[in-house]
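All protein chains but one are shown at their positions in the complex.
In order of appearance the chains are A, B and C, and numbering begins at 1 in each one.
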Amino acid sequence: MNNPSPTAPLNFLNHKTGLWSWLSSTDHKRIGLLYLYAITTFFLSAAVLGLLMKIEKVAPGETIMTAQTYNAMFTLHGIIMIFIVVIPGLAAVFGNIMLPIMIGAKDVAFPKLNLFSFYVYITGACLGLYSQFAHGHSPDTGWTFYVPYSAEASSNVVIALTAAFTLGFASILTGLNFIVTIHRMRAPGMTWFRMPLFPWSLYATAWIQLLATPVVGITLLMVIAERTLHIGFFDPALGGDPVLYQHLFWIYSHPAVYVMILPAMGVVTEIFPTFSQKPVFGYLPIVFSSLAIALVGYFVWGHHMFTSGMSYESRWFFSFLTFLVAIPSAIKVFNWLSTMYGGSVDLQPPLLYAISFIFLFTIGGFTGLTLGSVATDIQVHNTDFVVAHFHYIIFGGMGFGFFAGMHYWYPKIYGRMYNIRWANIGWGILFTGFNLLYFPMFIMGIQGMPRRYFDYDPKFQLGQTISTIGAIILFTGLITMISNLIYHVRRGAIAPANPWHGVTLEWQIPSPPPHENFDEIPVITRDPYVFDNPYTK
Amino acid sequence: MTTMFSGASNLAEGVDRAFIFIFATAFIFLIGIVALIIYILIHFSRKKNKSPQQFSGNTKLEIIWTVVPLILVLIMFYYGWVGFSPMRKVPADAMQIKAIGKMWEWNFDYGNGKISKDLVVPLNRNVKMNLYSADVNHSLFIPAFRVKEDVIPGYNNYLWFRPISKGTFDIFCTEYCGLAHSGMTAKVIVVDSLEFNKWLADLKVAASGPEHPGLAIIKANACLTCHSLDGTKIIGPSLKGIYGTKRTVVTNNTEREVVADDEYIKRSILDPNADVVKGFNKGLMQSYKETLKAEDIDKIVDYFKTAGGQK
Amino acid sequence: MKNHDSHITSYALNLKVLLVLLILTMTSILVIKFHLGAYTVALALILASIKTTIVLTYFMHLKFENLILRLMVGGVFLLFAIIIVITFIDYYFR
Partner (left out) sequence: MSTTEHSEHSEYIDSETGKMGMWLFLFTELFLFGGLFIVYAVMRSKYGEEFHHAALELNAFIGATNTVVLLVSSMTVAMSLTAIQKNQPKLAMILIFCTLLLAGVFMMNKYFEYGHKFALHLYPGSDVMRNLPHGEIMFFGLYFLMTGLHLFHVVVGGILLTIILLKVWSGKINQEHFLLHENGALYWHLVDLIWIFLFPLLYLIT
C-alpha cells in the first residue's frame, strides 16, 4: 500500500508488505485502514446514488429514472449509508486505529476477533450489494423495512435483511472488543478520568452497539421468518401487529443514531483543545453527557412513531424524553465553545471541519427538537424536513466529524501531509454545497413535501432545483477534498511526529506509528489535556 | 390555487405556535453561537494570542448551560403538548368519514355506499376521519390542516379537524407504500354547508351490481396501478376499449402493428416483454405466469371483450 | 495470564444449588394448578427471576466476581426491564 522508502524507519505500514500481510493482519491500525478503504468505497457509491436521486428530482415527473428505480435507489442509499457507512464508520476506522494508542496499549483486547469482525462486516456489505443484483427486483422498502410492505414486496428483501443482520453482528463484535479493551488495557496510571475523551465517547458508543443491535437482529429475523415461514407476527391478516415491528425496529435504530454521532463528538473534542492549545473545558461534564446520551437514548425510540397510532400517553411520554436527551448535547456544544475561548486558535483544516460540525449539528439538533415536539412532528413527519434533519446531523455531524478526524490524524497515520490550501478550498465548496442542498428541504418539508417521493407537485420546483444544484456543488467539493487526501498519501511532504502540537498519547510516538505502537508501555501520571509548553511562534 | 403555509383548520394555530417558539429559540442560539465562533476566531487567533489561558472548567457556567436549555426544552415540550392534545379529543358531534387507503389511491366513504375520490368537507364542521387500510401502511396527510395519521391495516386509527377556510388543499400519502407512493395524492375541497349537502346528495352510489369477474381479478392484482380504464396513461398504456384495436408494438427491435385479440392480450400478460407497446418501456411489467391461473386470464380477456371499459 | 485468583465452588454447594432450583421448579408447576388468574403469570415470572438470580450468583460465579461485572449484569437486566415497561406505555393505554 505504502511504498517503504529505503530510509524510512519500520512502521506499521511497511514492516510487512504484500496484500496478504494486510488482509490477514490482526494489527488494529491495519484493520482500521482496511475499514477506511472499504467504507470510503461504499460511501462514494451510495453518495452517487444520492446525487442521482437529486438529479431525478430536478424537475417534476420522470427525468432520468423510473419510480421503481428511484424507490430501489433510496433504499440502497439508506441501507449503505446507515448500516455500512455511518454505524461502523468512525468507531471502526478511527476507533480501531487510535483507541489502543490513546490509552497506551499495544492492541485491542481481542485482535483476532477484530479481524474476524472485519470479515463479517465485508460479508454483510457484499450481501447488501448482492441484494441489488441478484435475480429479481432490488429491494424497495426503504432502509426501515416497515411491514407489511416489506413482508409482501416481491423484491429481494430477505437478502437485504440478512445483510443488515450480518452487519449488525460485526458491529456487536467491535463494540464488545472496545469495551473490554477500555476496561482492561489502559496503560498503568491511566485512571478512568485520565482517559482522553475520544476513548470515552467510544466507550459509550460500544455499549449501545452491544445492547441495542441484537434487538434489531431478532426483529429482522422475525421478518425473514414472516416471509419464508409465514408466521405472521407483524401481519394483521394473521393477527400480527405492524406497529410492534416499528417499536422493535426503533428500539435499536434510535440508539443507533447515537452510535453514529457519539464518536464524531469524541473526535471534535480532541480537536478543539489541540488547536487552541488549551485544556478541554469541562472534562467531566463531557464524559457524563456522553454516558447520559447513551443511556437516555435507549428510551426515546417512540418519537419516530408519533403518527403511527400509538397511545396518547406514550406519545407525550416519548416526546418528553426526547427533549431530555437534547440537554447533554447542549452541554457538549457549550463546552466545546468554551474550550476555544481564550485559547490560541489556529484555524487549520481539522478545526475548520470541527467548527462546521458545531454549526451543522446545531441546525440538525434544533430541527430534531422540532421533530421531538409532538404537535410539530405531526406536520413534518415523513417529509423532506426529516430528510434534511438527518442529513444535517448525520452528514453534517458524523460526516464532517469524520472529515475532521481524517484531516487531524492523517499525518499521524501516513506520516505525510496533505495540501492545506486545497483542503481549505475543498471545505469551502463542500460547506456551501451542503447548505444549498439540504436547507431548502427544511422549507419544502414544512410546506408538506413528503419524503420517498419520486415525483412532486410543481409548486416545489424552485426548492428542488436549488437543492439539486447544491448536490452538484457538494459533489465537486467532495472530489476536491478526497483527491487532495489520496494524492498526498504518497507524495505529500513528510510530516513530523506531532504537527499540531497535540498532547494525547498518539502524538508522542513516531508517525506513522511503529508496529507495536510503544516500545515501552507509558506510565501515565497526569490528566490527558495538559499543555505545559504553550505553543508560541 | 392551494395556499401553502396558512393554516386552514382549527388545529393549525396550536401547531404553528410550537413551530414559532422552537424556531425562534433555534434562531437566537444559532446566531449567538455563530457570533461567538467568529469572535473567537478573530480575537483569539494564534496570530494575536500567543499565550493561551489554561483554565479548564467552571461549575457555575456548567449549571447555567444545563438549566437554561432544560427550561427552554420544557417550554417546547409544553407547546408541543398543548398543540397536540386537542388532536386526540374528537368532539362528539363530529361528522364521520371513512378514509380507505389502498395501493395507490384514496377513497372517502361517506356512508350509504357514497364513495368519493376527493375529500369534500363542509366549512366549520367537525370532521372525524376513520382510517382503514386495504393492504399496507399508508398515511393521510393534509399539510394545510396540520394533520397526519398513519393508515395501518388492522388498526382503527383516526384524526379529526375543523376546516376554517374555503379552498382546495393537498392530500398526500406520507408512509412509503411501494411503487406509486408519490402518486397517492388527492384533494380536500372545503365548501360551505349548503354546497356540501348538495354535493353529497348528488354523489353517485358506487355501483353495487355484480362486478365482471375479470374486472375483479384486474383490481385484485393491482393492474390498475399502471393501467387505467379511462384512457389516461399512467405507467403502462390505458386499457380502455383495448379489445380489437390496432396496437403498434416493438418486437425484437422491429416495429409492427398487431390487433389486440385474445392471443395478444394473453401474450401481453404472460410475456409482457415480447411485444412492447410503442412509447413504453420494456421490463416494467412483469410476467404474471406465476401469479395468475389460466382461467383467470381467460376471464380478463373476456372482460375486455365484453365490458372492456368501453364507456 | 493464569486463572489463579479464581474462586472454587465446592461440589456440595453446586448440589445444594441444584436442589433449590428443582424445588423452585416444582413450586412453579404446582402453583399453576391453583388457577390464580392474572397472578399466575406474575408468580411464574417471579419464581423464574429467583431461579435466574441463583444461577447467576452461584453457577455463573457472579458472587465471586468483581463489582464492575456485577454492576454490568444488574444494569443490563434493569435496562431490559425499562424497555419492556416503556413499550407497555403504548400497549397498556390502548
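In this section, a contact is a pair of C-beta atoms (placed from the backbone, for glycine too) under 8 Å apart; a residue touches a chain by one contact, two chains touch by 3 or more.
Values in this document were obtained by computation on a predicted structure and should not be read as measured data.
Chemist: Quick one: jot down which shown chains the absent chain touches.
Modeler: A, C
Chemist: If I consider the whole complex, including the chain that's not displayed, which of A:L52, A:L244, A:L347 or A:I472 touches that chain?
Modeler: A:L244
Chemist: Kindly state which of the options A:F110, A:Y130, A:F320 or A:F439 is in contact with the chain not pictured.
Modeler: A:F110
Chemist: Which chain A residues would touch the chain omitted from the figure, given the whole complex?
Modeler: Residues 26-27, 105-107, 109-111, 113, 172, 176-177, 179-180, 183-188, 210-215, 217-219, 222, 225, 229-233, 238-241, 244, 247-248, 251, 516, 521 of chain A touch the chain absent from view.
Chemist: Determine and list the chain C residues touching the chain excluded from the picture.
Modeler: Contact residues on chain C toward the absent chain are 1-4, 6, 8-11, 14-15, 17-18, 21-22, 25, 28-29, 32, 40-41, 44-45, 47-48, 51-52, 55-56, 58-60, 65-66, 69, 72-73, 76-77, 80, 83-84, 87-88, 91-92.
Definition applied: only the chains that are shown with their structure count from here on.
Chemist: I'd like the Å distance between the centres of chain A and chain B, where a centre is the mean of that chain's Cα atoms.
Modeler: The separation of the two C-alpha centroids amounts to 31 Å.
Chemist: Which residues does chain C have that touch at least 2 chains other than itself?
Modeler: none
Chemist: Which positions in chain A are in touch with at least two other chains?
Modeler: Chain A, residues with two or more chain partners: 243, 312.
Chemist: Which bits of chain C are touching chain A when the two form their complex?
Modeler: The touching residues are 68, 76, 79, 82-83, 86-87, 89-94.
Chemist: Which positions of chain A touch chain B when the two form their complex?
Modeler: 66-68, 71, 140-142, 146, 148-149, 152-154, 236-237, 240-243, 276-285, 307-309, 312, 315-316, 319-320, 323-324, 326-327, 330-331, 333-335, 337-338, 340-347, 355, 358-359, 362-363, 366-367, 369-370, 372-379, 381-383, 446-448, 450-457, 459, 529, 531, 534, 536-537
Chemist: Touching chain A in the complex: which residues of chain B?
Modeler: On the chain B side, the touching residues are 2, 4-5, 14-15, 18-19, 22-23, 25-26, 29-30, 33-34, 36-37, 40-41, 44-46, 49-58, 61-62, 65-66, 69-70, 73-74, 76-77, 79-85, 87-88, 135-137, 139, 141, 143-144, 146-150, 152-155, 157, 170, 172-183, 185, 235, 281, 284, 286.
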